[in-house]
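Only one protein chain is missing from this complex, and each of the others stays in its spot.
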Amino acid sequence: MLDKYFDELEVGSRNVSRGRTITESDLVMFSAFSGDWYPLHTDSEYAASSIFGQRIAHGMLVLSAATGLVPMKPGVVLAFYGMDKVRFTSPTFIGDTIRVEAEVVDKRDKGDFGVITVRQEIKNQRNEVCNTAILKVALNKKPAA
Amino acid sequence: MLDKYFDELEVGSRNVSRGRTITESDLVMFSAFSGDWYPLHTDSEYAASSIFGQRIAHGMLVLSAATGLVPMKPGVVLAFYGMDKVRFTSPTFIGDTIRVEAEVVDKRDKGDFGVITVRQEIKNQRNEVCNTAILKVALNKKPAA
Amino acid sequence: MLDKYFDELEVGSRNVSRGRTITESDLVMFSAFSGDWYPLHTDSEYAASSIFGQRIAHGMLVLSAATGLVPMKPGVVLAFYGMDKVRFTSPTFIGDTIRVEAEVVDKRDKGDFGVITVRQEIKNQRNEVCNTAILKVALNKKPAA
Amino acid sequence: MLDKYFDELEVGSRNVSRGRTITESDLVMFSAFSGDWYPLHTDSEYAASSIFGQRIAHGMLVLSAATGLVPMKPGVVLAFYGMDKVRFTSPTFIGDTIRVEAEVVDKRDKGDFGVITVRQEIKNQRNEVCNTAILKVALNKKPAA
Amino acid sequence: MLDKYFDELEVGSRNVSRGRTITESDLVMFSAFSGDWYPLHTDSEYAASSIFGQRIAHGMLVLSAATGLVPMKPGVVLAFYGMDKVRFTSPTFIGDTIRVEAEVVDKRDKGDFGVITVRQEIKNQRNEVCNTAILKVALNKKPAA
Partner (left out) sequence: MLDKYFDELEVGSRNVSRGRTITESDLVMFSAFSGDWYPLHTDSEYAASSIFGQRIAHGMLVLSAATGLVPMKPGVVLAFYGMDKVRFTSPTFIGDTIRVEAEVVDKRDKGDFGVITVRQEIKNQRNEVCNTAILKVALNKKPAA
């Protein structure tokens, strides 16, 4: 979706990404990188007695992995403005495979560039929605040939 | 801020975190982990000719690092509900040192637990605000002695 | 324990840390970082025929992970002087969850700062002691208000 | 030194390792792995105003890197017993190149195997001693042909 | 190039990838992952006195990074058969930005699938060729609509 210029996208343009299995290794690496070692993610004894019954992925891990699942094309993305209504609706467990479904829900022409609003759902292999978010991204227009 | 139980926090409770210098290594590691190799983050030639003039950190890198800067106490955090009004307001360059300033702006008692709303600002060593966001987190109440 | 100034600690002050599950990923990452690929840690065939019957964590991995389990407060720790009587008393297997129990056993006032001696035990979820050590750390005194 | 069987080593056997440059990336990776983000290692602003004037490597990082510099031979090392008199005598800065100098100072025959005591010095490219330690390691005897 | 089915590619089809800056962090991470700590890659003192005058990236690091620069589409690639005439023709230094130029030089129809032969050149920002190689890859044919 971020591999197309502003003028190549329409409201209603949709994309489904490839999948990525979230592994124990991902939980360890993200705990390490972020510094967020909250025991729900890193202590299997603690997690076993939590409401989830096992370790769960960090919400921000899932959101971060999603950014890499969406194809991007050099020269297209100008800037990432922000997100709204980010909701973590189901936990992601070790071994789950996530994918990103995205749809353009608004586009605003700003002259030299444009801003698109994307509704993004992160789903797992059981088709449960793990996360929903609204993203705003500034995109370049297609260069003249 | 997430090292206190729901009933130990008040609207207006504030916290300023320690700092973390965002290094070139962080950009490489986050590109690797997330799979987001957009050339603004990973190609110094491309970035030099961008509006930023140099490589910048991924927005999600900065948000992820912020989660690890906020002290958390095992047993306190029940679940991370989501975020609103996430805005990337200034770029983070290699070598910048970020910190997190957070303030409780709302709290809702849900019976066995509570939900706090936190206004979070990520600032750099020049006191520029890089990111603002509203977070919603479910917290446990303090266990009876 | 390292989140308190020298004059806030007494001989006998104790702390029990949160837990961290030592994963296969931790063994791989520490082998990679340290360069110590001894097959007891990295070759499951070799390890199966060793006295341990399976791969074990590096002693230094366990000691390193312990440093991150002990809460530290910026401005408190002046320098890490060293360790004595470091003994690896039980192996740590993949999936074990370790915690750190520490007690101040001596404190010496050095004028502007102080040096504490800490007896540290690393235990697993079966309450076996995996490592014992005596640490010496220089701490700042509490700044005047 | 750990690439020789117990009966191939004598009191006085010495070894000098290859070098390893400790990079900013190593500081970030070790902070991440260990969870020890103390700002002397990770916050360049804080470190600039410390007695060291810049970020320094974690003592345990240096000790861990040393374990990978000492050649080991599969089948030789039986177990790592522990360390005594571990002293961090000089800081390691980003860009320093360390090497390990080791000498067998005692050997005890235990029947099927033996235990050696090694005096280890970690030095940098300025020949400053960064760390000294006494290590005890159980080694196998050379198998009959 | 590997984002197209066998029947969508012709002999002569070409692709130029995005760039990736090879950082000090990449050298450290690849040394760690591979276990190849040869001092030309990891000891800045040793490297300074070598014929290269500074640390150089591992040949296999450059080849590995190239695999991630070539776009791939799920369902297209069946298997990676191998490589011929892999030659490391210029060193890659810290800070160099590499890209991959690839051209299909042969295609063989195998019935249900096909095998393409690709001539690949890895170039840096000075347009020096760092590596040349011939790759053989089995690709699926485009599924019927």
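Per-chain residue numbering starts at 1, and chain names A, B, C, D and E are given in the order in which the chains are listed.
Operating definition for what follows: a contact is a pair of C-beta atoms (placed from the backbone, for glycine too) under 8 Å apart; a residue touches a chain by one contact, two chains touch by 3 or more.
In this text the structure is predicted, and so the values were computed from the model without any measurement.
Participant: Looking at C:Y5, C:Y46 or C:F113, which makes contact with the chain not pictured?
Facilitator: Answer from the full complex: C:Y46 touches the omitted chain.
Participant: Extract the touching residues of chain E with respect to the undisplayed chain.
Facilitator: Residue positions of chain E that touch the missing chain: 20, 26, 29-30, 33-40, 43, 46, 51, 58-61, 63-65, 67-69, 72, 74, 77-88.
Participant: List the residues of chain C that touch the chain left out of this view.
Facilitator: Counting only chain C, the missing chain is touched by 23-25, 28-29, 32, 37, 39, 42-46, 55.
Participant: At which residues does chain A meet the chain that is not included here?
Facilitator: These residues of chain A touch the chain that is not shown: 18-21, 23-26, 28-29, 68, 95, 97, 125.
FYI, only the chains that are shown with their structure count from here on.
Participant: Starting at chain A, figure out the least number of steps needed to reach chain C through touching chains.
Facilitator: 1
Participant: Starting from the mean Cα coordinates of chain B and chain C, work out the distance between those two points in Å.
Facilitator: 28
Participant: Touching at least two other chains at once: which residues of chain E meet that condition?
Facilitator: In chain E, 18, 23-25, 28-29, 32, 37 touch at least two other chains.
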